[in-house]
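All protein chains but one are shown at their positions in the complex.
Right, chain A next:
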Amino acid sequence: MQALFGQLLIGLINGSFYALLSLGLAVIFGLLRVINFAHGAQYMLGAFVAFLLLQYFGIGYWAALIVAPLIVGLLGAVIERTMLSRLYNLDPLYGLLFTFGLALTIEGTFRYLYGASGQPYAPPPLLAGGTNLGFMFLPNYRGWVVVVSLLACLGTWLLIEKTKLGSYLRAATENATLVQVFGVNVPVLLTFTYALGAALAAFAGVLAAPIYQVSPLMGSNMIIVVFAVVVVGGMGSIMGAIVTGYMLGIAEGLTKVFYPEASNIVIFVIMAIVLLLRPAGLFGRDA
């Protein structure tokens, strides 16, 4: 019983990160039609910015939770404006190759500077310790991660589905030219979207720092699973990315309880099955 809840919690935590990261990927892919391979690097950058802020400026976790996504988002905006935007008229493969190269460059740089081993990052004192729930022991920080990532997902969903800005994003996803004819500056919208996706990844990175340690490779380990999540959920579907992220995280946790040998591959097995039965993904619209 203890093991079940323990693994469920780990599944939920992993699911939170899958959801946050695949959400960002889905938002970027939806509008830019770019498969952002740099997403894992941006997640890692978020964690590293938090680590460096603490190391050199004494800026702690709570401020980093805001500042690191802002910095990485801004960096994303610069990259989109100066480089990625030049590739929109080419085959989508170029966007993929570019972001893949970008990821290798960023990860290589940090690996050169900090080595492959992780740097510790302590959880904030406010969330140290744990709570005994009776049926299990819940580390406070992990509870916080589940709650706050759920809120971030919900906030992003609301931004896209319920606001004016979101209606521009959805409309431009369907027909960017017409939205531009109406007088909306779509290139700025694209920059904003890429920055938003990068910032979400960085936010997840800061949340992950106290759990997984801050390492240059933390992103590339995560991103492969996240791509599987996006494929299962359906490319470009916002709600699909969120729900599938949590679902697959939990599926992975449950597999660890009942058949640990399969836990590393269960997500990819699910991906293969979904691809066979519903190639557009669980929440994707059929093309």
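The rule is simple: a residue touches a chain if its C-beta (ideal position, glycine included) is under 8 Å from a C-beta of that chain, and two chains touch if they have at least 3 such contacts; residues count from 1.
By our rule, contacts and distances are computed from a predicted model.
Considering only "Na+ efflux pump ABC transporter permease", "2-ketoisovalerate ferredoxin reductase, fused gamma and delta subunit", "Anti-sigma factor antagonist" or "Branched-chain amino acid transport system ATP-binding protein", the record for the omitted chain gives "Branched-chain amino acid transport system ATP-binding protein", by its UniProt protein name. Only one residue in the set A:58, A:125 or A:183 touches the chain that does not appear here, and it is A:183.
Across A:99, A:173 or A:244, the single residue that touches the chain missing here is A:173.
For chain A, the residues touching the chain absent from view are 164, 167-168, 170-171, 173-175, 177-187.
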